[in-house]
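Shown here: the complex without one of its protein chains, the others still in place.
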């Protein structure tokens, strides 16, 4: 068996109480030192205390804030091994009624911010010939549905970015993973649902994310879809 | 056989000398009265003369210009039957070297502009329960490739928009077609290539586009891919 | 515009009263001389009278019968331009309850027969560097669903065959079309449904099939999906 990839440093952009928090905990447990970025970091205090992470305020769609974020990463973590883009904006509605400004913002958060963050990460990873980029997708990454046009636009764009990055970066030693969540993630404190486990436990998602991040380069996956056992598809 | 759809009025956004010009000619031949929109309409004089079309200056990423364009369409054509979004911006390069502002612009032209135009068209078509939206895709709509991240982002987003629109609008009587060009379109005056027909003849593409636009609602297609016989895929 | 493909001779394997009959009529109207093959040809009398076609008894899963069929085609039609494989066997049921012999038969009819027929056709078309193969798929070609395992196996296999043939034969001048019917085809004498056109009119499907068969080689499609406007997808 080849050496699994064992990141020592990680950045998560777009941190809330759900999947990203579970991922931060899983990474921390594996010894990964973390920077967590969010538009509002007040809510991250507990998670930072628990994981030893540094929180940074950042709007991922703002080029200068992203550049500043990565300077903090450089200072705080040194060479970056793992970069997660988890920012997302779920905008829904019948097409005639959507607010164009909100649609533009959804494209920016779901897709353009991912490019800005990926570019900074890639510039740091390529010279070392190692690293991993993780993007989180949704049902809308795979299928455009009625009343979901703006979210589908953003998540499709993110998948296009992830595919292009995988084809460009894999032969240079940088692994790209598109993690598609096809179902509803259980909220903190929420029970397992009825029937049990009909919602995604974020810790379970984090476990699969960690497995893919750890894959040795002889057998990389660039995409995986996760859904509860009872989820129609 | 059911009644084919026979549009009487059409708008093409993003008109140049290639596919869009061939489509304008094909539509004109079928008796469709046209408005053609482009950022620079000086170059459209001949095409307008040939097809009787009205040319309108419009940057499709600018909400106010798009609204003004549709007021012109209302005045000039009356009820709109067919709306084609053909604007596109092909931006390529290794991810570390791309200019973020150019990437943002590519997303706007390839995807956000399509939303702005589609929304205006849909608002006019839904009350009548009829109409057709046509979007032009590319190889990058289907596959993100190395050095093609920004174009893949935009074209994936456009496909997500087209799929969401198809699922939302088909049951309301409005047909959505995503026409994917998987190869290089022959330039005006260019020969058929070697081997012959190794590039796409825009008139041939326009013929298939017209067939799909004309489909009766008992048997609609929402996507088709076209490529030359010798094109690898 | 390049020369459209104008077949003069055609074979349809798997002829019943639905899509294949509509296709025979459409081809006949375009001047194509036809051989129609089915396991029981008694029912084809009227269609043969109408289209001038010759009917041949053939079980497409039987190698010798397929070879005999093509000898009849050689004698009756001369060089074959178009070959349609429309035989299919829709077998459904929960996996634990399916009869293995029936599953084996479904694979044979939906997929192996298509190979036998395609091979004979290709041997005749390749030396001339022209011809078209048309295969008819179904919703199960795109998605394996509960209680549909055997049909999905057969229709997926058929799609794999069509893709491999397209990549192998297109650069040699032979066009391959996979026509996917994603909905229910209207039966002879059946009305348009409620809402109107909620089932596929076979004449409309035949019209799109004919368009794809006719495409000039500068702009070929290898697959198209057709569904009624109100069909969920």
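For this structure, a couple of remarks:
First chain written, first letter: the chains are A, B and C, and each begins at residue 1.
Quick note on the criterion: a residue touches a chain if its C-beta (ideal position, glycine included) is under 8 Å from a C-beta of that chain, and two chains touch if they have at least 3 such contacts.
Note that this is a predicted model, so its numbers are computed, not measured.
One chain is not displayed; in the complete assembly it touches the shown chains A, C. Taking the complete complex into account, C:153 is the one of C:132, C:153, C:213 or C:230 that touches the chain left out. Annotation for chain A: contacts to the undisplayed chain at residues 1-2, 167, 170-171, 173, 175, 186, 192, 197, 199-201, 203-205, 207-208, 211, 215-231, 233.
Mapped onto chain C, the interface with the missing chain covers residues 63, 94-96, 98, 100, 103-104, 107, 111-112, 115-116, 118-119, 122-123, 126, 140, 143-150, 152-169.
Heads up, the rule we're going with is that only the chains that are shown with their structure count from here on.
Listed by label, the chains that touch chain A and also chain B number zero. With centres computed as the average of Cα coordinates, no chain lies farther from chain C than A.
In whole angstrom, the spacing between the mean C-alpha positions of chain B and chain C is 31. Chain A and chain C, compared by their mean Cα positions, are separated by 45 Å. Counting partner chains per residue, chain B shows two or more touched chains at residues 167.
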